[in-house]
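The structure under discussion is supplied below as structure tokens; questions concerning it will follow.
One protein chain omitted, others in place.
Order of writing sets the labels: A, B and C. Residues in every chain begin at 1.
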Amino acid sequence: MILHYKRAIQDILDHKFLNAVTIITIAISILIVSAFALFFVNASDIISSWQKGVRIMAYLRPNIPHADIGALKLKIQDFYGVQNVKFISKEEGLQMLKDQMKRQPSLFVDLKENPLPDAFAIRMIPTSKNREKIEGLTTRLEALPEINDVEYGHRWLARFTNIFNLFKLTGFALGGLFSVAAVFIVANTIRLVLYTRREELEIMRLVGAADSFIKAPFYIEGIIQGALGGTIGLAVLFVTFLIVSSNVQQSFALDFFTVRFLSIKVYGTIIFCSTCVGWLGCYLSLKQFLKS
Amino acid sequence: MILHYKRAIQDILDHKFLNAVTIITIAISILIVSAFALFFVNASDIISSWQKGVRIMAYLRPNIPHADIGALKLKIQDFYGVQNVKFISKEEGLQMLKDQMKRQPSLFVDLKENPLPDAFAIRMIPTSKNREKIEGLTTRLEALPEINDVEYGHRWLARFTNIFNLFKLTGFALGGLFSVAAVFIVANTIRLVLYTRREELEIMRLVGAADSFIKAPFYIEGIIQGALGGTIGLAVLFVTFLIVSSNVQQSFALDFFTVRFLSIKVYGTIIFCSTCVGWLGCYLSLKQFLKS
Amino acid sequence: MIDTQSKNSIIQIFRVYKKYGGKHALTDVTLDIPKNDSLLISGPSGAGKTTLLKLLYLAEKVSAGQVLVDGMNLARISRKRIPFLRRKLGIIFQDYKLIPTKTVFDNVAIVLEAMGTKRRLIQKKVKSVLRTVGMEERINSFPPILSGGEQQRVAVARAVVGDPIIILADEPTGSLDSDSANIIIELLKKFHTRGTTLVIATHDKELLNKIGGRIVHLKQGCLQPSA
Partner (left out) sequence: MIDTQSKNSIIQIFRVYKKYGGKHALTDVTLDIPKNDSLLISGPSGAGKTTLLKLLYLAEKVSAGQVLVDGMNLARISRKRIPFLRRKLGIIFQDYKLIPTKTVFDNVAIVLEAMGTKRRLIQKKVKSVLRTVGMEERINSFPPILSGGEQQRVAVARAVVGDPIIILADEPTGSLDSDSANIIIELLKKFHTRGTTLVIATHDKELLNKIGGRIVHLKQGCLQPSA
């Protein structure tokens, strides 16, 4: 094993150009995939922060005793998909409406008594935010005897949720596509490198080297290349990210959300995957060039 | 020239593997870049369609003679950044409000007379939709003696516009990054291919071939590879797009916007760029391997 | 059947044909090489000498016929056992087949590494064999900068470093002046006296005369009746 390890190191030194090409290719591929992941994660964050605005208003029948409201709240809290429930009394409701329509104060001048009902503002857990789930919950709420009427945001918010899901879906699809493309490109490059060295492989076989003996240093090299390429790709991304994000956050004054880098876990996963790709690329290419 | 062309074709046939690798690499690179472009164009479309919702309401003082309204409308129409102006009489306004608030009909029961003013709904041209431009227009509108009050959408819409611009910016940045990465990968691959063939280049030089004679078929090959790779990449994207988009449009019932493919112009540009990249990759690599 | 012909045979070639596409490279070749034999295969360019050797180390498969090497039937040998066969052979290739990106030392050492020889022993053995062929000064050079003759001597060193039981030499002195050639010839002879079987393909009359041994003639793939 130590022998193979030494041979791998020697081999990398003997083929600096080929190794550099492979590592650069892996680094660029990782850069592409992780740049997109970063973009996607942050875009999702932003959209999620909007989506938090989606809430269901459940208006109560008049004259529900104050004592029952606590129990009702707990009941709704237990419904599937509910994240939290907030009671909004009719007085609070009117104040909010007035704030909202402060451009038309004349509308409220003639009001003798508060025409609004008490209400619950219900936030749903993010994963349940699609039109079907919202409508399901709405139906359950409407079935409650205490509830008079249910309203869920504006129509565009429901549509927006769909589009968000579409965005997510295409994002994942695109991420998948990019990953596959990266794997292809890396495998292609490794194949090309081994093609360049096929004579050498052939000579080793002719002088009696077993396949495992020939392959061992290549595998080690593949792993080193993958890990190194992945690390370099992420490092480049991180530096670019630092430079860009500080500029962006300044010029857009986006105080309400912070651009975040990939988590350590994702970071680790990417390097692990890139290592696997390096190994796999070697495996498949070696198989081809040692076949006959 | 015909000779070089023939030699290029012969050369492609002699090096099927190497050419396949190059073409596949170019195709994948183009696929990545154009898939992202496609995603970005459509995402921009969707967001734009929301952004169209941003409009400025300018409420008129009471008792402006009907005759003056036409002139005022034309005046506003000429303001910088205005796309179109629509007059909304107070009756229409009330009806819209009632529709909007049909859950709280009690609010309107006590109304004796229409408390709302006449108004103009002003849409801005898309490029002017940032907070500064909107506020500039607002100020100019408020300066008009006939205008009582100006309201522009909700606060989040202004913020939304900023985020949209940020999205656009990062999109372009990412697109740029991907393009550069693609160029690098392609150049890398071509270098590798020529490295594989450096002995051949050297032999040709030794038997008296001029550099231009050696290079000519490689250039032609580079151009063919670039064009072919670009076309294949876009074709794969197009087929994927057709399959995915029909599914998406069905399952999301996105009747309000149509997913669109890249325009012929963009299509052409991409293939042109990919051809240039093929050529450039050859140029730079040949320079390196024919140096000494 | 062929096994019984001679218990002492280390290589048996029986009615072997070799076709490359449409081209007949070997036609009905039968040869029996006893242990510790010294067999010289002569013949003009393109006669099939290299092809015959290739069949012995399984770089090519026979189109028809049987080949046995040290008791192994090469038609039935599994892929995994091929390295095992080749480690018994010391092969001097006509085109040397040195690895251009490895030093002379590594080129020779790889044979021993593949056999699992200890690191320290490898150092000693490789240096000693390179000294024998007169290449100890170029131990850290890379093959492409060596002269033709120097490359050939490295190729010889690699072939013999593993103490093979059979040496297959394809034109082992083709690029060498007679002094250097004599050194190689002496080396091969030394192995022969130690019990190694020699199979040498050549058209060099000097080599044929000097090395001694049985001579067979190939012509257009056919073994000529020995004159």
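Everything below uses one rule, namely that a residue touches a chain if its C-beta (ideal position, glycine included) is under 8 Å from a C-beta of that chain, and two chains touch if they have at least 3 such contacts.
These numbers come from a predicted model, not from an experiment.
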Chains on display which the left-out chain touches in the complete complex: B, C
Touch criterion as defined above, residue of C:T132, C:S180 or C:T197 at the omitted chain: C:S180
Sole residue of B:F213, B:F238, B:F261 or B:Y283 that reaches the chain not shown, by the stated touch rule: B:F213
Touch with the omitted chain, as defined above, among C:R86, C:K125, C:R153 or C:H192: C:R153
Touching residues (missing chain, whole complex) on chain C: 20, 42-46, 49-50, 94-95, 145, 147-150, 152-153, 171, 174-180, 203, 205
Residues belonging to chain B that touch the chain removed from view: 3, 7, 10, 14-15, 200, 203-211, 213
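What we mean here is this: only the chains that are shown with their structure count from here on.
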Chain at maximum distance from chain B, centres defined as averaged CA atoms: C
Central chain (by mean CA position): A
Separation of chain A from chain C, taking each centre as the mean of its C-alpha atoms, in whole Å: 61
